[in-house]
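In this view, the complex is presented without one of its protein chains, the others remaining in place.
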Amino acid sequence: MSNILKREVPLGLATVIIALLFFDYYVFTDITRNIALSIADWAIIITATAAGVGVLNMIIRTYQNISKRAEYWYLDIYMLVVMVVMAGTGLIGAYGTHPVFEWIMMNAYLPIDASIYAMVFFDIVSSYYRTFRVRSRDSAILFICAFIIMLKNAPLTGGMLPSFIPIGDWMLNIPSTAGSRAFIIVASIGVVAFTIRTMLQTERTTVGVVD
Amino acid sequence: MTSIASKILNIDRRIIWVTCIALIVWPLVSPIGLPMKVDEITRKYYDAIESLPPGSIVLASIDIEAGLVGENGAQCTDTLQHLFDKDIKFIQICFYRADGAILFENLWLPKVDQRDKVYGVDWVNIGYIEGHETAMTAFAADFSYPVKDYYGNMLEGLQLMTEVKSMDDVDLYIDIAAGDCDQALRQFATPYDVPAITGAMAMGVPDMIMYMEAGIVTGILGGLPGAAQYELLLNKPGAAIRGMDALSVVHIFLLCLVIITNLAYFSLRSKGEIK
Amino acid sequence: MVSNDIGIWTGALFTIFIYSYFIRNKQNIAFRFAQSTVVGCALGYIITLVMIKNVDTLAFTRIAGGNVIYIIPVLLGLLVYAKFIPQYSYLARTPISIIVSVGLALGARGALETQIVRQVISTASMPLFGVDLITSLSSIIFIVGLVSASCYFYFTLNPNLSSKLKPVSTLGRSFLMIYFGTKFGATIMSRLTLFLGRVTFLVFDWLGLG
Partner (left out) sequence: MFVEGRIIQMLLMILTIVAIYFYTDAVKKGREVTIRPIPALDAIEEAVGRASETGRPVHFTPGYTLGGLYNPTMGPGVMAGITILSKVAEVTARLGTGIIVSLAQAEAVPLVEETLKVAYRAQNLEVPANAVRFISTEQYAYAAGILSILLEERPGANILMGYFWSESLQFAEGGSYVGAMQIGGTCSPSQIPFFVASCDYCLIGEELFAAKGYIDRDPASLGSLLASDILRSILIGIVIVSFLAFNLNIGLIIDLLRM
């Protein structure tokens, strides 16, 4: 019994679901369309229900840190308090409308979120300074292309050297798009093959059958 | 000479960062007013909204995250204002992040003049729907899928939602979602043959141009410059035009920096000190 | 005028705390404080929005409306928690298998259409005759680039053929490098505007300069 649940059910479900969703995309019947739509819904509901596993994983780890008095353990306690406050106020009334929730969201969460995102500016400058040295043919191409695009993009240089705008646009439209399209096409071949391997049950890790 | 070159190649990155910050703050505090030019893709974006007759229906996904306020914020307010000004009816929905809906309510809406438009008749804000692409498929086929709007009203009680049933009734799809909108285009624009315009990050423009060539997207706003050009076309100078000087100055600094490091690199390499 | 709104002060201080990450290559209490805040908020957000609100609107509302079948995905979702009981941890495989296969199948079928067939069609419709020289040259360059860059990814060519195709895949690699370079150059501006957004907030909203 346990072997069936360990292997056959997950593997079989993967085959059936993938085959069904493929069939639904190419051949239209009311029955398969309805089943396909509800399976997709199911995946969302399962994921939402399972989200607590992550939360529990985090809480257990945090608890261990606190009991070990690991570095910054007091901030871990603070984190749990923030979590409780957010969860509590989020549940009162329509989502996101409680004043405390909205205040934390607008004045702490979103500014931090935005600042973390904008950290990438520092990283890209550092990566740019480190990498953009003409060491080889590849890095020369990388360097020249980035340079032309930056000349085109900066409003001032784009205005002073207008000839860089058509050159830059051409580079974006022709060789760069050719490269990106090739990348997208072959990466998609990878996705298709990966999915079919799962469907044919030769790729087992994907559905959790690792042993 | 050698020591200068090797110093240039080993500048502490914190010095570069501080220089960049100074170069951003300076033009913001005392504007320089550098010139700029309107791109074709921006003009097409403007035309797509401008050419809609009053009363047309638009599905809008103004759905950016807090981090993108600098880049796409001006696009959101300008587009929204344009829709209200042109008497176009629209439905707003978010698929990417829940804070997209919170920002729409708290940041973009307060900044625009809603004229005499009535909620539920002229526009509807559905808010955030979980499920991403899977939910998009369901929503495109049936607009009543989310059941409730952002404020908790039942959708069936809103007049606009009784007129508009599915993507078939929509005249234009607007997606301002930082450029990662291929899923939305795949679910809304392509299957229903609805023209789409997108607000992308400047970085997303090459990807979007691909969709423009394929005929899926008709107009693009690319990041802050796109918004600044859009503001020029709308004749309403706003937030976007202010930031453009800083962009120019930092770009020029970075261009000079990379030229100098490469000169230093070559001078050292010609002496055989590095390979 | 420096702002006297406590909300703006909170936002500004957190912004500075986050950027303290770049001062030294070591953990510091300011960054860790901001990180704990954001992770804590996100956890609260996951509990309320991701779990309770979604399960409520997607499942319980429907179950209450008579669509009893939606009880199944909720039960399947609960099976994932079996991982906490070692001897039953394998029960988690079934729900994971459903989630993953839905993602893979939707991904593969959509990719085949949008990212393969449609891209091939729009590549094929590039004009060659009856247009100006630059456009028709561009079309040829585009095709050469696409084909050679695809050749770069061949995995299983026999060594004989692959040494013959070497120049082609080198050319393909160059086209990929052009893509990477232009993307990098264009992204710098994008990241700069992100940071500009934060600086604008600090300079105008918080410090009240300008």
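The chains carry the letters A, B and C, assigned in the order they are written, with residues numbered from 1 in each.
Everything below uses one rule, namely that a contact is a pair of C-beta atoms (placed from the backbone, for glycine too) under 8 Å apart; a residue touches a chain by one contact, two chains touch by 3 or more.
The structure displayed is predicted, hence computed values, not measured ones.
Asks: What are the shown chains that the omitted chain is in contact with?
Replies: Even though it is not drawn, that chain still touches A, B, C.
Asks: Would you indicate which residue among B:Thr42, B:Gln183 or B:Ser248 is in contact with the undisplayed chain?
Replies: Residue touching the chain left out of view: B:Gln183.
Asks: In the full complex, which of A:Ile35, A:Ala140 or A:Ile196 touches the chain missing from this view?
Replies: A:Ile196
Asks: Identify the residue among B:Lys86, B:His132, B:Lys148 or B:Arg269 that touches the chain left out of the display.
Replies: B:His132
Asks: For chain C, which residues touch the unseen chain?
Replies: Interface residues of chain C facing the absent chain: 18, 21, 25-27, 31-32, 34-35, 38-39, 41-43, 45-46, 50, 80, 83, 89, 92-93, 95-96, 99-100, 102-104, 106-113, 116-117, 120-121, 123-129, 139, 143, 146-147, 150-151, 153-159, 162, 176, 179-181, 183-184, 187.
Asks: In the full complex, which residues of chain A touch the absent chain?
Replies: 22, 25-29, 40, 43-44, 46-47, 50-55, 57-58, 61, 64, 71, 112-113, 116-117, 119-120, 123-124, 126-127, 130-131, 142, 180, 183-187, 189-197, 199-200, 202-203, 205-206, 208, 210-211
Asks: Which residues does chain B use to touch the chain missing from this display?
Replies: Spelled out for chain B, the touching residues are 65, 67, 96-97, 130-134, 179-180, 182-183, 203-204, 207.
One rule holds in what follows: only the chains that are shown with their structure count from here on.
Asks: Top contact pair of chains, counted by C-beta pairs?
Replies: A-C
Asks: So, comparing C-alpha centroids, which chain is the farthest one from chain A?
Replies: Result for the farthest chain: B.
Asks: Let me have the rounded angstrom distance from the C-alpha centre of chain B over to the C-alpha centre of chain C, please.
Replies: 16
Asks: Centre to centre, by mean C-alpha position, how many angstrom separate chain A and chain C?
Replies: From the centre of chain A to the centre of chain C is 4 Å.
Asks: Could you give the separation in Å between the centres of chain A and chain B, each centre being the mean of its C-alpha atoms?
Replies: Each chain's C-alpha centroid was found; their separation is 19 Å.
Asks: Would you pick out the residues of chain A that each touch at least 2 other chains?
Replies: Only 40-41, 43-44, 48, 105-106, 109-111, 113-118, 121-122, 125, 128, 143, 147, 150, 153-154, 172-173, 176-177, 180-181 qualify.
Asks: By the touch rule stated above, which residues of chain B touch at least two different other chains?
Replies: 17, 67-70, 98, 130-131, 134, 202, 205-206, 210, 213, 225, 247, 251, 254
Asks: In their complex, what parts of chain A are in touch with chain B?
Replies: 37, 40-41, 43-44, 48, 94, 96, 102, 105-106, 109-111, 113-118, 121-122, 125-126, 128-129, 132-134, 143, 147, 150-151, 153-159, 162, 165, 172-173, 176-177, 180-181
Asks: Which chain C residues qualify as touching chain A in the complex?
Replies: On the chain C side, the touching residues are 6-8, 10-12, 14-15, 18-19, 21-22, 27, 29, 32-34, 36-55, 58-59, 69-70, 72-74, 76-78, 80-81, 83-84, 90-109, 111-112, 115-116, 119-120, 123, 138, 141-147, 149-150, 152-153, 172-189, 191-192, 194-195, 197-198, 201.
Asks: Under the stated contact criterion, what part of chain A meets chain C in this complex?
Replies: Contacts found on chain A: 2, 5-6, 9-11, 13-14, 17-18, 20-22, 25, 38-56, 58, 71-72, 75-76, 78-88, 90-91, 95, 103-122, 124-125, 128, 137-138, 141-150, 153-154, 170-189, 191-192, 194-196, 198-199, 206-209.
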